[in-house]
Every structure is written in C-alpha cells, then in structure tokens.
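Quick one: this structure, given as structure tokens, is what I'll be asking you about.
Note that this complex is displayed minus one protein chain, with the remaining chains in position.
This part shows subunit A:
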Amino acid sequence: MAGLELLSDQGYRLDGRRACELRKVQARTSVFAQADGSAYLEQGNTKALAVVYGPHETRGSRSKSLHDRAVINCQYSMATFSTAERKRRPHGDRKSSEMSLHLKQTFEAAVLTELYPRSQIDIYVKILQADGGNYSACVNAATLALVDAGIPMRDYVCACTAGFVEDTPLADLCHAEESGGGTSLALALLPRSGNIALLQMDARLHQDHLDALIEAAMTACKGVSKVLDGVVRQHLEEVSVLTRD
C-alpha cells in the first residue's frame, strides 16, 4: 500500500542498519596484471571495478595536453547486467557522461597532476552491480587503483552518499533508499585535510538540514577511508612478504 518505510520508529533501516551505519565495504587491489593499477570494491551490493593507466604521453591530438600538469581522463560505464532490468546502452549515455565528468573533477582535485606535465592519466571504472551509491563506489575503487598504480595524491579520496528521511540523515544509501524519493547527497572527501573534492545534490533540501546532512556524509567518508587504508596496508604487507623471498 504505502511506500516503503525507510526508517522504522526503532531506528532501523530497510536492511537492518542504523541511520549512521555503512554497508559492508570490501576491496582488493591489483586485480589485473596488465594495467598500471587496478582495484575491485564492493560496497554492500554495489560492485565496482577500476583500472588506471598512466601517467603516459597524451594519446590522440597533442592539443589536448596541458603544459603544466597531467590530463585526467575518466570513463564510467555500467555493465549490462548491473541492474535489475538489462541495460541497453552500457556507456555513452547522458548519465554516464555526467558521471565521467564528476569523476574527472574529483580526481583533478586529489591527484598531484602538476608532477606530470604534458601527460595523461586514464581512469576506467565499471559498475558490475548497482545497488545505490554508484558514484561513491567508483571514487573509492578508483582511489585504490590510483594508489595501486603509484600515482601521487594529496590524500585518499573517499566518497559516500547520505540521504535525509524523517529529519534523520542516513549514511550510505542503498538503491531502495535512493529511489524512495528523498534527498540524496554525494560527497567526496579528502579525509585528512577535511577538504571536499566534490559535493553533489539534486533534490531540494531546506537549508537548516544541510549542515547535518554534510556532517553525516563526512563521518561516513571517514569511515570509508579507514577501510581503504586497511586494504592498502594489507596489500602492501602481502606484496612485501612476496618480494622479500
């Protein structure tokens, strides 16, 4: 009858999380040998794959290259099997182009591009399974891939979404919550400095609630950063054990 109850009176969400709890984040780096850097990340049921090439000489026309820093080229796509209804066009549609652009802006803010003038860094991300928070999964996966490729960055870029339901900010929305018709805000954070790399929100929200919502998203991002850091350190340990032999 009525729509879904996104937040019960007892404070549980549809999937049993509390308002500020993240979904389970799992990740692995160096999943492909050929690429310079790669990572696979699961955030709940959202699964993303990121691959990084570069920095390398600018491909295609020279005119695109910049004399003082590297160009970041992002491409976002979704697998045809990623959603409940099979996707007709996995990339190149309006939403994907917009998402590519957002990713590009995010990483231009985080990567130390001035170290590589006249070169290019390619970031390819693919959503294998979509269950809300596609943008944040992509950013988190791409961060790991960049780290894996050894590209210097100011900090990890951690992203998370936050929504607003019944005067409570909810962290890390799943698909049902995103499509439930509330406001959803995506935020990419450089956690150590607290700088915001990207902030995006489409729906209307009263100004009074904005601070609370950003605060919730930032806390969530910091939570994500801990997980990512753990993944990188563990990978490093594994690799160093291997190389020592």
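Note that a contact is a pair of C-beta atoms (placed from the backbone, for glycine too) under 8 Å apart; a residue touches a chain by one contact, two chains touch by 3 or more; residues count from 1.
In the analysis below, contacts and distances are computed from a predicted model.
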| item | value |
| --- | --- |
| Undepicted complex member, UniProt protein name, chosen from "RecA family profile 1 domain-containing protein", "Elongator complex protein 6", "Exosome complex exonuclease RRP44" or "Peptidase S26 domain-containing protein" | "Exosome complex exonuclease RRP44" |
| Hidden-chain contact residue, picked from the options A:S30, A:N45, A:S119 or A:N195 | A:N45 |
| Omitted-chain contact residue, chosen from A:A79, A:M153 or A:A176 | A:A176 |
| Residues of subunit A in contact with the chain not shown | 1-2, 5, 8-10, 12, 14-17, 23-24, 44-45, 84-85, 131, 174, 176, 204-209 |
